[in-house]
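A single protein chain has been omitted from the complex, and every remaining protein chain is retained in its original position.
Presenting chain A:
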Amino acid sequence: MMARIFKHREALLFVAILLLVGAIELRFPGFVAPRNLVSIYNDTAILIILALGQAAVILARGIDLSIAANLALSGTIAALLNVAFPDLPVIFLLVAATFSGAVLGAINGLLVWRLSIPPIVVTLGTMTIYRGTIFLLTGGAWVNAHEMTDAFKAVPRAVFLGIPVLAWFSLAVIVLMMVVLVMTRLGRAFYAVGGNPHAAVYTGISVGRTHFFAYLIAGALAGLAGYLWTARYAVAYVDIANGFELDVVAACVIGGISIAGGAGTAIGAVLGALFLGIIKNALPVIDVSPFWQMAISGTVIIIAVAVNARSSRVKGRVILKKAEHAR
């Protein structure tokens, strides 16, 4: 029974998170207080949303390095719209940011699908293009808190049933992505394409089209996260979420999503993001200098890949024993 549970990486990671939280609680009693846990979850919510989008792309054997630039550009667009037209309802800005993210994701998807350019090259290029576009839109200036309307800033902070709306958004996205990945034809196509693209073609799945929709979903989620980010931190400028794309990939990898595609779950991505989020939140609490944060998250990533690779290693056997010994 136990052995069967531990075969699931998600269970293993869940236990690791519990141990981590327990260890922190020993050093800093009160860490597991419900209010503190909610605030940690809230701080991790945006990472979770992005990791779920990235998960769809990685499952289909792609990678989206432009995801943080997309967040920044879509968030800036929402903020600029808010400054230019303060009377627009916030729901409209939220939809606009999501739509802009979806368009930017679709550009990635079309380049991968129609021109067969490798995903890493496409998103490397669009990453710098999207971030540069923010500069063209803002002229390098910041959109500051006092320029934004109160309604714009209020949405992610509003509390509903004791939990901030930002966290509710991420919970909704979790449910949505679990449904998409497990229960829809498109979701299964991500696994099929990532597992074996050639076999997927024979079963009637269009590999390029599947890639396109993976990027579309990742883009739309990045756009939504863009609004939430600019509204929560009440600022928009060229460098917001700079380098965040690698945190997002790291969350997926820690969560057991295979970078080679085809293996992993939405829950895994969520747990991976939570693991990083807890470490980030715990360091200052247990008196570790925040300068240690990068080194620690790097070590965590390396250990996580090593553990994942161990458990999924393809068993081989030595053939030509004589030749092997002759070495």
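Just so we're on the same page, contacts are C-beta pairs under 8 Å (C-beta built on N, C-alpha and C of every residue); 3 or more make two chains touch, one makes a residue touch a chain; residues count from 1.
Quick note on the criterion: contacts and distances are computed from a predicted model.
For the omitted chain of this complex, the UniProt record lists the protein as "Autoinducer 2 import system permease protein LsrD", which is one of "Acetolactate synthase", "Autoinducer 2 import system permease protein LsrD", "2-oxoglutarate oxidoreductase" or "Aminopeptidase P family N-terminal domain-containing protein". Considering A:A145, A:I286 or A:I302, the position touching the chain not shown turns out to be A:I302 (whole complex). Of the candidate positions A:I67, A:A250 or A:A282, contact with the unshown chain belongs to A:A250.
Contact with the chain that does not appear here is found for just one residue of A:I120, A:A141, A:V175 or A:V201, A:I120.
In the full complex, chain A makes contact with the omitted chain through residues 63, 65, 111, 115-118, 120-122, 124-129, 131-133, 135-136, 140, 238, 243, 246, 249-250, 253, 259-260, 289, 291-302, 305-306, 309, 313.
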